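Excluded from the complex is one protein chain; the other protein chains are retained at their positions.
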Amino acid sequence: MSTILECRGLTKKYGKKQALKSVDLDLESGRIIGLLGPNGSGKTTLIKLINGLLSPSEGALLIAGNEPGLKTKEIVSYLPERTYLNENQRVSDVMNFFEDFYSDYDRSRSKDMLERLAIDPTARIKTLSKGTREKVQLILVMSRRAKLYCLDEPIAGVDPAARDYILDTIINNYDENATILISTHLISDVENILDEVIFIKDGQIRMQTAVDDIRVKQGKSVDALFREVFRC
Amino acid sequence: MAWDLDSGRPIYTQLVERIELTIVSGYYKPGDKLPSVRELAVEAGVNPNTMQKAMSELEREGLLFTERTSGRFVTEDSGMIDKTREELASVQIREFMEKMIQMGFGKEEILSLLHKNLKEERV
């Protein structure tokens, strides 16, 4: 067990608005962790900070002991909410790209998953439906043997069958040396696969607990607890 | 697809129950090899850590045993399995009794109702 992510007093301001307020956080390796919070709570900001897409205003963020940069990008695999692929490329082109840039990319995993979903690798991204594009991106991200996976809303806007597939893919690719951080507001769909949850609101961490602790001590599901804590 | 699990109760407890059921019902016979933790986790739609915890619990109870290189197996000890079967049955009976008593039935009534139903529903 080691700490894959450490945040100390992490703050992010946009002008007067504070997206993250002095966040202290530790994530251990080998866990599937849910980052749960309403829209605008700071989830995406935290994930962008982890991936070096934003710079902290104050405080520190360390991934396996390094600040976000070259070294961390090699071990962090990121699935953003958006389609970040060049739409004119073919799926196989993107696989070549990943293979070229990421030494931890396992092409056979991708091929396997694409075959099972009957996705043609020679198809151009723009010809794929939205749901299929999301699956392709997920497949690429999960085919890397990274130390930290950041999945930003992996199942939002996707039909229930695809949701099941995505959750199965996540479970299947679980590695006890890696941590999967899932940011979502669709809690009841994912809570059964989580080890730990972090509740975040208004840029602050409200709670970080093991999931079965909630069920044992409070006798309710994470979804039910969430609704209580974040009651409007 | 995933097992029907109640998010309001600890998942690993439910997994233990489910697997116990598969063993006592004979779905997995004594000595049968269980699928890997990962495969079961995918089937159940749960975190592999949680499934691992459930399996460890079942090993502790003596229903499963691990062979280092080959995997996890159901115990060959049929006495163990029978014991578990009876324990599960007791739980069901207790729940059943509580409900019936809640509805106002006395013990004699419950027994005769059981006889009647069993006779009629003989398939």
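By written order: A and B. Residues from 1 in each chain.
Criterion: contacts are C-beta pairs under 8 Å (C-beta built on N, C-alpha and C of every residue); 3 or more make two chains touch, one makes a residue touch a chain.
Quick note on the criterion: contacts and distances are computed from a predicted model.
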item: Record-based protein name (UniProt) of the chain missing from this complex, from "Tol-Pal system protein TolB", "ABC-2 family transporter protein", "NAD(P)/FAD-dependent oxidoreductase" or "non-specific serine/threonine protein kinase"; value: "ABC-2 family transporter protein"
item: Chains on display which the left-out chain touches in the complete complex; value: A
item: Selected residue (touches chain absent from view) among A:T3, A:Q18 or A:T83; value: A:T83
item: Option touching the unshown chain, where A:E6, A:E28, A:E74 or A:D106 are the choices; value: A:E74
item: Missing-chain contacts mapped onto chain A; value: 48, 51-55, 69-71, 73-74, 76, 78, 80, 82-86, 97, 100-102
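In the analysis below, only the chains that are shown with their structure count from here on.
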item: Averaged-CA centre spacing for the pair chain B and chain A, given as whole angstrom; value: 34
item: Interface residues, chain A side, partner chain B - complex; value: 30-32, 164, 167-168, 171-172, 174, 176, 188, 191-195, 211-212, 215-216, 219-224
item: Residue ranges of chain B in contact with chain A within the complex; value: 1-2, 5-12, 38, 41-42, 45-50
